[in-house]
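With one protein chain held back, the other chains of the complex are shown just where they sit.
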Amino acid sequence: MTTVAGTLRSVVDTRASRGLWRDAFGRLLRNRPAMLGLFLIIVFLLGAILAPIVAPLGPFATYAGASLKPPSAEHLFGTDRLARDELARVLYGAQVSLYVGVVSVVMGFSIGAIIGALAGALGGIVDAVLMRIVDVLLSVPGILLAIGIVAWLDRGLLQIMLAVAVTNVPIFARLLRGSLLALREAEFVTAARSIGASPMRILMRHMLPNALTPLIVATTLALATAIIDVAGLGFLGLGPPDPRTAEWGTMLTDARSFLQRAPWLLLFPGIAISITAIGFNLLGDGLRESLDPRLKR
Amino acid sequence: MLKYIVRRLIAAIPVLFGLSIILFAFVHLLPGDPTRAILGQHATPEAVARIRETLGLDKSLFEQYVIYIGQLLHGDLGASVITGASVASDFIARFPGTVELTLFALIVAVGVGIPLGRLAGRHAQGVTDGAVTVISLLGISIPIFVLGLALQFVFGAQLHWLPTSGRIDPRLNIPSTTGFMLIDTLIAGRPEAFLDAIKHLILPAIALGSIPLAIITRITRASVLDVANEDYVRTARAKGLTERRVDDRHIMRNAWLPVVTVIGLQVGGLLAGAVITETIFAWTGVGAWVVEAIGDRDYFIIQSSILIFALIFLVVNLVVDILYAYLNPRIRYA
Partner (left out) sequence: MPLLEVRDLVIKFRTHQGTIHAVNGISFDVEPGERLGLVGESGCGKSVTNLAIMRLLPKPAGRIEGGTVEFDGMDLLRISESEMRDLRGKEIAMIFQDPMTSLNPVLSIEEQMVETIRAHRKVSPAEARKRAIELLDMVGIPKPETRLKAYPHQFSGGMRQRVMVAMALALEPKLMIADEPTTALDVTIQAQVLDLLRRLTTDGTTALILITHDLGVVAGMTERINVMYAGYIVEAAATGELFDRPSHPYTVGLLHSIPRLDEDRPEALIPIEGAPPDQRRAPVGCPFAPRCAWRLDRCWTDNPALVALVPGTRVISTGPQATHQIACHNPATPAEAEAGRPLRDGFKAAPMPGAIAEDLAAAGTPEALEAGVPAIASATAEGGDSE
């Protein structure tokens, strides 16, 4: 291709590449928004991990007479309606979000990957049927699906995780299916085989890097939506069944009743959710940019 | 083109079919006896008998399904387990509220999102681009309930600029002719009420529209950037056309296309988000209704609402696909 852009690319790419992954990793480290995202995620993780240390009394402890107090030296984030320390609840809430979020995405990934892989590998009727099921799941938008499932199965941590997992299934199913279809039909697979390269080598060297990138990106972004969806369910009253649980979404339901009197009840959990979501979104976007071998922009 | 439409319609049928099966199973796969599960504590013998009859529980599963489909096609969506009121009529009463909110949010998202994305695309890597990227990041990451509550706090509780609940000041007493508040106020000849209704729409529409706005902005920006690098844009410049012309006729005309598709998908997100938004802003629409129904375990409402939402979503996507096919000559004249 002799367009100017093509010329640029062909000249620049003659440099010996030090391995696809190292290149990509280097690009990622230099991507500032992605690093900011990573930083925010680390803050989130630290919050979850350090909860027992920073708030040794736990999220259920009450402080007599200190109900709905604004932020102060003793209670950095203030207290809620039942005189519980808001900082403790936000930090323990991070634990819940982390746990539920990660498990949901892993479940959604697994179920979706299996469906997608089966559909892609077997083709034919299996493919058609499985993809119709995926389409049905897609026909009910996002959180409605989750709401429907939780309503159906009753409240419970497992049910919430399942509900959020199901909303992620279509994405991963399609990704896996797409990768497998590409695998089956790739021209260079035929070419490589014709010179005697084993399919395993082709798989590892060529297909895997190409297929992994969208998966990694999708997983990261799915974590962002999972955390938001879990909180959303909590907000609507479909959160963890134990009402004392410190979950960001349920905390916001309380905040709603006291919006004017105690705005800190909205501020801190709200910022917590937003920052976590921003972190995963930034990282996901950054991953997409740096893992994409085409140097666009 | 016609073939394309027909093909898409046909493809939509199995999806609806599958959905109806799942929703049917919804009620019948509940643990334990369906009637007990549905009615829970409202299990008076009359109610139990009524449910049994409606669902035809003594008949085979297949027959029950047929009955169910029959009821659907007749517009019989069942009745509220609590109030006994027809789901269909309640839905029709509350639906316009959701439509108004969703439409307004869509207008905000598209009306602000596309120009913003276009601006960012044109001045890529500059300060404007950076600002727009940040805004769209926040839009995607800040959940609707957080944003909604924050808006209520700032503009309602603190600044008192805008109302924070309901569709209109109840003291204005507007008769509900169409169910669409904006139209009803005009029919009643009350322009000040119209204004009031708009004021009530603003905060919820912004909260609901924040995510679609962010996404539309991003897609528009990416699309503009992609198209700007295409060969035919270079040809247009080589022909000596003004930048304005190149931008409008060559860049935007092509950049539109992916954005149209995305808008269709966003409608689904809007319907979903309406559930939360209506709850926060005490908006009398279908969304809040569904949430109450979930709390009350009012299964027929939940089941029918999901079915209808899915139907709407499918229809909207079908319309968007057709629109896309119309706008893209490569498909129109395939």
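As written, the chain order gives the labels A and B, with residue 1 at the start of each chain.
Here, a residue touches a chain if its C-beta (ideal position, glycine included) is under 8 Å from a C-beta of that chain, and two chains touch if they have at least 3 such contacts.
Just so we're clear, the structure is a prediction, and the values are computed from it rather than from any experiment.
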* Structure fact -> Answer key for B:His74, B:His160 or B:Lys239 versus the chain not shown reads B:Lys239
* **Omitted-chain contact residue, chosen from B:Asp129, B:Asp169 or B:Glu230** => B:Glu230
* **Positions on subunit B where the hidden chain makes contact** => 230-232, 234-242, 245, 249-250, 253-254, 257, 327-330, 333
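Please note the rule applied: only the chains that are shown with their structure count from here on.
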* Averaging only over C-alpha atoms, locate the centres of subunit A and subunit B and give their separation in whole Å. => 23
* Can you check the complex and tell me which residues of subunit A touch subunit B? => 3, 5, 132-133, 135-136, 139-144, 147-148, 150-152, 224, 228, 231-232, 235-238, 249, 252, 255-256, 259-260, 263, 266, 270, 273-274, 277-278, 281-282, 297
* Structure fact -> So, in the complex, the side of subunit B touching subunit A is made of residues 14-16, 18-19, 22, 26, 30, 124-125, 137-138, 140-146, 149-150, 152-153, 157, 225, 229, 231, 268-269, 271-273, 275-276, 279-280, 290-291, 294-295, 297, 302, 306, 309-310, 313-314
